[in-house]
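Next up is a structure, given as structure tokens.
Removed from the display is one protein chain of the complex; every other protein chain stays in position.
Chain lettering (A, B and C) follows the sequence in which the chains are written, and residue indices restart at 1 in each chain.
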Amino acid sequence: MQGRLLRYGVFGESHGAGVGIFIEGFPPGVEYDEEFIAREMRRRRPGGRFTSPRREEDRVEVLSGVFRGYTTGAPLVLFVKNRDVDSSFYERVVSRKPRPGHADYPARVKYHGYNDYRGGGMFSGRRTAALVAGGAVAQLFLRKLGVRVLSYVVQIGEARASVDPQSVDLDRLEERVYSSPFASPDPAIERAFEEEVVDALREGDSVGGVVETLVDGLPTGLGDPPTEGLDAELARGVLSIPGVKGFELGAGFALGGMRGSESNDPWVLREGRVELGGLRSGGVLGGLSAGRRIVFRAVFKPTSTIRRPQPTVDLVEMREDNIVGEGRHDPCIAIRGSAAVQAVTRLVLADHVLRWLSWEALPWMR
Amino acid sequence: MQGRLLRYGVFGESHGAGVGIFIEGFPPGVEYDEEFIAREMRRRRPGGRFTSPRREEDRVEVLSGVFRGYTTGAPLVLFVKNRDVDSSFYERVVSRKPRPGHADYPARVKYHGYNDYRGGGMFSGRRTAALVAGGAVAQLFLRKLGVRVLSYVVQIGEARASVDPQSVDLDRLEERVYSSPFASPDPAIERAFEEEVVDALREGDSVGGVVETLVDGLPTGLGDPPTEGLDAELARGVLSIPGVKGFELGAGFALGGMRGSESNDPWVLREGRVELGGLRSGGVLGGLSAGRRIVFRAVFKPTSTIRRPQPTVDLVEMREDNIVGEGRHDPCIAIRGSAAVQAVTRLVLADHVLRWLSWEALPWMR
Amino acid sequence: MQGRLLRYGVFGESHGAGVGIFIEGFPPGVEYDEEFIAREMRRRRPGGRFTSPRREEDRVEVLSGVFRGYTTGAPLVLFVKNRDVDSSFYERVVSRKPRPGHADYPARVKYHGYNDYRGGGMFSGRRTAALVAGGAVAQLFLRKLGVRVLSYVVQIGEARASVDPQSVDLDRLEERVYSSPFASPDPAIERAFEEEVVDALREGDSVGGVVETLVDGLPTGLGDPPTEGLDAELARGVLSIPGVKGFELGAGFALGGMRGSESNDPWVLREGRVELGGLRSGGVLGGLSAGRRIVFRAVFKPTSTIRRPQPTVDLVEMREDNIVGEGRHDPCIAIRGSAAVQAVTRLVLADHVLRWLSWEALPWMR
Partner (left out) sequence: MQGRLLRYGVFGESHGAGVGIFIEGFPPGVEYDEEFIAREMRRRRPGGRFTSPRREEDRVEVLSGVFRGYTTGAPLVLFVKNRDVDSSFYERVVSRKPRPGHADYPARVKYHGYNDYRGGGMFSGRRTAALVAGGAVAQLFLRKLGVRVLSYVVQIGEARASVDPQSVDLDRLEERVYSSPFASPDPAIERAFEEEVVDALREGDSVGGVVETLVDGLPTGLGDPPTEGLDAELARGVLSIPGVKGFELGAGFALGGMRGSESNDPWVLREGRVELGGLRSGGVLGGLSAGRRIVFRAVFKPTSTIRRPQPTVDLVEMREDNIVGEGRHDPCIAIRGSAAVQAVTRLVLADHVLRWLSWEALPWMR
């Protein structure tokens, strides 16, 4: 589970009944906008040319918490049934030869051999369908308060898109990202992205990527340091997404090579209000949101399953061997992963907005 | 609070009574080795040439949980008194002009002006003294199980140390790191580190850095995915340390530019045991520890307080102004920050080792 | 959510899609024994002569966490579909006239009118179906460790059964309880129980009851004081069951009238082992299990819905009015409630057994 007031946990396994999300503390009175949720699910859905050809409708069923089109305040449980699965590769091969880059082997050890290894089981990217459904509903809440979240792909392999997080307009950006097959923020980079993906595919290989996220409309002071700062909580959520191996705010790892005179964002006055005059900090200071905009990045490793032989161990015969990936897989998980980052960000922010509201509602005028 | 079985929360403010750590669930029977704890505190202690000249003894007091030299199983509370503080700069200047890079302004907003702004209050790096004390005791527990943790500085400004996380010997590395004024893993880089720091100091500036952490001796299968994977929990802990702006495992952000054929760590047989044949994954797969060694990095921004004028807003007169840092500050917080990363890692791992033991203790033979 | 290592949350609403339970941290390798689970569901199932005539199959669906008949270690989610519902009374009457004894009115206020009021929504006793399913699976785990839990009805109205919790044999007791339409521990009391229920029914009324629970086979030392003692955690779980208004251990409220010389359970030696020589304490001391057997009681108020007019307020016309219950209701919820108490006890104990195992697995021999 993650969260304090709005807490969520995902469940389900890749080749089981389906995947879902359990959310406690979701506020009542939020319109359950099926259109909007379907739009979010489509963004994540497999089937595109540059994503896995697995065909799934990914219709979101409500098991609890919605009545006459509005959330009720009861635990909200969303479920997405699995279909169109073929477990033969897993039964035949993966059950004895753990795939490099996957959790097959540590899972086998941790769960003493009882884990559902088909399709990666609970470790499958499939669980991001549940995250996206939950994130969509979280956004229905956040939009009432003017909070916006957008995640997009800024790097695939060697190709890097260029976005200025300080000046970019979120509305226009969102339009681009949702219409791009690469969740790209910049039409100029699409060709280079396509080349990276097509090259990888042709060579039976996969490629990594980086996802950037912008948040607008947050009040100042979200986050609960010392141990539950907003950045720490976002990092935790984002690193729970399959394939993410790093998280950085603002200038991130580049800050290691900077001077303080360069890295500190100044405080400025804009229309009579104090504002952060830069985003090197990512818009979070001391674990607290520092103003209107937040920016962070997450790196996705290349898809672990590839169609080239990779060294592994045959656990039955206890000898070294090779494994060649089968099944349908995205060549670059960062593309669909961007929808998962967006979803997790929304879930974490919805929790923190609720926490923040609690103090704001106090009678401050003594 | 962070943690599930072993949970910790830090408290205290920079110019208040002191800083401390509250730990619930700490197992009984762990020798409270004062020598060892003092050694760890010395590593973090200010006063060195390249760290802040603030002089503090940093003696760790036990308020609860130790009896006759052993932990009792009751909540463990450690406290480090504050001394040698001069709050005049904060009263005079910071109370009206928020420092760039610090949480002064968002804290003022969040806490409706009631926060203790002296020395940064609860946002001060001072709270890492409590983390280091807690981490030291966590290590006293972990060492019983053969778990080792070491954090060291691999980058200051432009200077980068070179360590091969796959082959390096932790014992020899620890000796070097503890005897280096830069917590450096490599004597060859010390001169370059020194230049970066001295240059920054001379220019009234500060400099960023990167801390790397190695963990040895973990069993396979630590971590509780889907939402409490080991990497997600480490990221959360590490990003709670003041000044940390990013976290990456193994090859980290470089994975965004890689191919899967390159990034997947193979499975190999070593002395009849299945092992991870690389550390591109950082030794964590699907949120589970994958074998013996884990490696991750955290970036520290340059110290926010510098002796050069920086743009800010005078909140009393509501006009833009400058602020020049006063008081004693490390030119590079990554150096002492490395002790905090090490401490948090130990606290998080102690929690996860306890969780893991619970299933291991089950009667697996049916 | 309740629990730390094994955490559970229930979801669903009386007239929605169904009710379910989400369990995180359930250990892998536990046989999913459908027979056993069905037996437990039957015990709770409506339809008997002395319980509500609502007919439901109450088949437990697994949405996550079971593979080839064994739990996998992934989140375990069980779901029981709703059927056979008629919401007309709620639409017509309850939506404007809150029922005395029910949460209709406070729920309307808390959820700002968005709560699903049909059948009591999330406040319905229907959610105990999910608890019983979860408790059954928890028991499949507990029985591996020799832990037994039995709840039974010791009082309905004025009629009280007599059980000696110190000497009674749990096996024989279980047989009786499961074959009694009143979950009664004593055939001699059945007639009096029946009279209480039949009288209440005839008068369009309902009647309260008391449920007692025995636990056998626990090791000494379960529980995490100071704030998570075993008794506190059991109380929390049991008071979450609809209709429960009190919880007491051992001699319970009678202890208020006792002397210490009378109430203290002595320590005795039995076959060379230290044992508690009484159960006035209920078998819990200082929040820790004190030996083999635990005993506690919970009181269920009479079913709130009765077929007699009761004073309420018409919220549309804002005037005082009467309401007469409709729909099918147990005359005495303690009977089926006993299955819920048993289930919650199992869930709470499974969590605490796992916590306890963690320390037990430590290398105690230094």
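In the analysis below, a contact is a pair of C-beta atoms (placed from the backbone, for glycine too) under 8 Å apart; a residue touches a chain by one contact, two chains touch by 3 or more.
Because the structure is a prediction, the values reported are computed rather than measured.
J.: For the chain left off this view, which of C:S14, C:Q139, C:Q155 or C:S180 is in contact with it?
T.: Checking the options C:S14, C:Q139, C:Q155 or C:S180, the one contacting the hidden chain is C:Q155.
J.: Out of C:L150, C:V163, C:A290 or C:A343, which is the one that touches the chain we can't see?
T.: Per the contact definition at the top, the residue touching the missing chain is C:A290.
J.: Mind listing the subunit B residues that contact the chain we can't see here?
T.: Within subunit B, the residues touching the omitted chain are 1, 7, 9-13, 16-20, 22, 24, 28-29, 61-65, 67, 70-77, 79, 110-116, 118, 121-122.
J.: Mind pulling the subunit C residues that touch the left-out chain?
T.: Subunit C touches the chain not shown through residues 1-2, 8-11, 98, 100-103, 105-107, 109-112, 120, 122-123, 127, 155-158, 200, 203, 205-210, 220-221, 223, 225-229, 231-233, 235-237, 239-240, 242, 245-253, 255-269, 272, 274, 277, 280-282, 285-291, 297, 299-306, 308, 310-313, 315, 318-320, 334, 356, 359, 364.
J.: Even though one chain is hidden, which residues of subunit A still touch it in the full complex?
T.: 4-5, 24-25, 27-29, 73-75, 144-145, 224, 226, 354-355, 357-364, 366
As a convention for this text, only the chains that are shown with their structure count from here on.
J.: I'd like the Å distance between the centres of subunit A and subunit C, where a centre is the mean of that chain's Cα atoms.
T.: Each chain reduced to its C-alpha mean, subunit A and subunit C end up 38 Å apart.
J.: Any idea how many Å lie between the Cα centroids of subunit A and subunit B?
T.: Computed value for the inter-centroid distance: 26 Å.
J.: Find every residue in subunit A that makes contact with two or more other chains and list them.
T.: In subunit A, the residues touching two or more other chains are 1, 9-11, 110-112, 122.
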